[in-house]
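With one protein chain held back, the other chains of the complex are shown just where they sit.
== chain A ==
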């Protein structure tokens, strides 16, 4: 309230809602270079540590009656395993570790970002683009390795009338190359928009007249964000499964 007018009052708010996404070096305040340890890097490392901690602590005892950590680990494992099996097929189970890692990493990045004053690495397109393009490149190479040139039949819709097929092929090719873009920006956009909305409501909380309303708003939006964090991790993983299915079985 008292910290108004420090250059950020342009939008009428006490602070700018997009300020939380600024990448800065963790130590010192030099320029951000290739190997600078930034706040993004810190929260990415924390997410990795959480994933390792959950799986190592959860599965080290292998108790018949699971502890809480173990049942969470088992639940996550079973959930993703079943999804890979259902969506991609039994022969895709050997790619399960990659998909499971993606899911847990995104889930923990999203959940850690919900801690107040933390940083949300998945709100940056740079972070999610690496994940999205990683999936895209891996799946494309896998498709060609597994099927050879017949992988291209993915673009040749044999169930359509012959006259339509060249047109459909162009559309299919465009939609294939747009995949990594939508795949990564969906995650970044949802997380970024959610956190920006939280900060906008937090800015309203500084105005005495609407403060109670804004606080209830924050509670509601925060609950929604917990849901969105999970759903976006789930959607990212299930789309990876769908793309993988296209690579393994390109015939419509």
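Keep this in mind: contacts are C-beta pairs under 8 Å (C-beta built on N, C-alpha and C of every residue); 3 or more make two chains touch, one makes a residue touch a chain; residues count from 1.
As a convention for this text, contacts and distances are computed from a predicted model.
Engineer: One chain of this complex is missing from the view, so tell me which of "ATP synthase subunit c", "Octaheme c-type cytochrome (Tetrathionate reductase family)", "ATPase" or "ABC transporter ATP-binding protein" is its UniProt name.
Structural biologist: Of "ATP synthase subunit c", "Octaheme c-type cytochrome (Tetrathionate reductase family)", "ATPase" or "ABC transporter ATP-binding protein", the absent chain's UniProt record names it "ATP synthase subunit c".
Engineer: Which of these touches the unseen chain: A:73, A:198 or A:239?
Structural biologist: A:239
Engineer: Of A:32, A:87 or A:221, which sits in contact with the chain we cannot see?
Structural biologist: Of these options, the touching residue for the absent chain is A:87.
Engineer: Among A:185, A:200 or A:215, single out the residue that touches the unshown chain.
Structural biologist: Answer from the full complex: A:185 touches the omitted chain.
Engineer: Which chain A residues would touch the chain omitted from the figure, given the whole complex?
Structural biologist: Residues touching the hidden chain, for chain A, are 10-11, 83, 86-87, 182, 185-186, 189, 193, 231, 234-235, 238-239, 242.
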